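The structure appears right after this line, and notes come after that.
And now, chain A:
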Amino acid sequence: MRGHRNHPLWFAFMLHRLSGLGLALFLPAHFLVLSLALSDPALLDGFLHWADAPLVKLAEFGLVFLLAVHFFGGLRLLALEFMPWSGRQKSWAAGALAGAFLISGSFLLNAV
Partner candidate 1 sequence: MTTIEYHDTDILILGSGGAGLFAALHAQQSAPPGTRITLAVKGLIGKCGCTRMVQGGYNVALGHGDSVERHFMDTITGGKWLPNQDMAWRLCETAVERVRELENEIGCFFDREPDGRLHHKAFAGQTADRTVHKGDLTGIEIINRLMEQVLARPIEKLQEHRAIGLIPTRDGASLAGVLFIDMRSGRFRLVRAKAVMMGTGGGPTMYKYHTPSGDKTMDGLAMALRVGLPLRDMEMVQFHPTGLLAGDHTRMTGTVLEEGLRGAGGQLLNARGQRFMYDYDPRGERATRDVVSRGIYAEMRKNNDPSQVGMFISMAHLGPDNVRRRFSGMVKRCADCGFDLAGGQVEVVPTAHYFMGGVVVDPDTRTAMEGLYVAGEDAGGAHGSNRLGGNGVANSTVFGGIAGDVMGRDVAGQTALRDPDPEVLEAEIARACHPFGQTPGNVTALRAELQEAMWEDVGVIRHAAGLQRGLGRIADLHEALMQTGVSSDNLAFNLTWHDWLNMASLTEISEVIARAALTRENSRGAHFREDCPETGDLDASYFTVARRDGEELALDRAPVEFNIVRPGETILPEDEPETLVASA
Partner candidate 2 sequence: MTQEHDTLEVSVWRGDADRGQFETHRVPAYDNQTVLDVVSWIQQQVDPTLTYRFACRVGMCGSCAMTVNGTPRWTCRTHVNKVLKDGRLDIAPLRNLPVIKDLVTDMDPFFDKWIRAGGAHAPSASRHDPIVEISPQSEGRATADAGIECINCSVCYAACDTVSANPDYLGPAALQRAWTVVNDEKHGDRQAVLDTVSAAGGCHNCHSMGSCTMHCPNDLDPLGAILGLKRATARGVFKRRR
């Protein structure tokens, strides 16, 4: 059922929404962690070490992936909306996803 959603542009939309939502939820946590620099620098360092744990690494990879997905997805939308209509949106959607993998992939490679 729900056959009307079964196409790349809809998935691109959902990916964009989920990544945006994920980023928005992560952002306060990110800010709080960085704020530790003022209130408790030692804790920040502790946190950053803790961040070396594989599980957390994976989570971080996820975050960068989200940012990258959302970034490329966002660029795709902005191009769609503000540049003369090209009609080649499927390639845009695919390109956005590929770019996201590229960036987050290199992040992951660097991190391990």
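The set was built so that all candidates are chains of the complex that A comes from, given by their letters.
Operating definition for what follows: a residue touches a chain if its C-beta (ideal position, glycine included) is under 8 Å from a C-beta of that chain, and two chains touch if they have at least 3 such contacts; residues count from 1.
If you're wondering where the values come from, they're calculated on a predicted model, not measured in any experiment.
Only one option in 1 or 2 touches chain A in this complex, and it is number 2. Residues of chain A touching candidate 2 in their complex: 1-5, 7, 9-10, 12-13, 16-17, 77, 80-82, 85, 87, 89.
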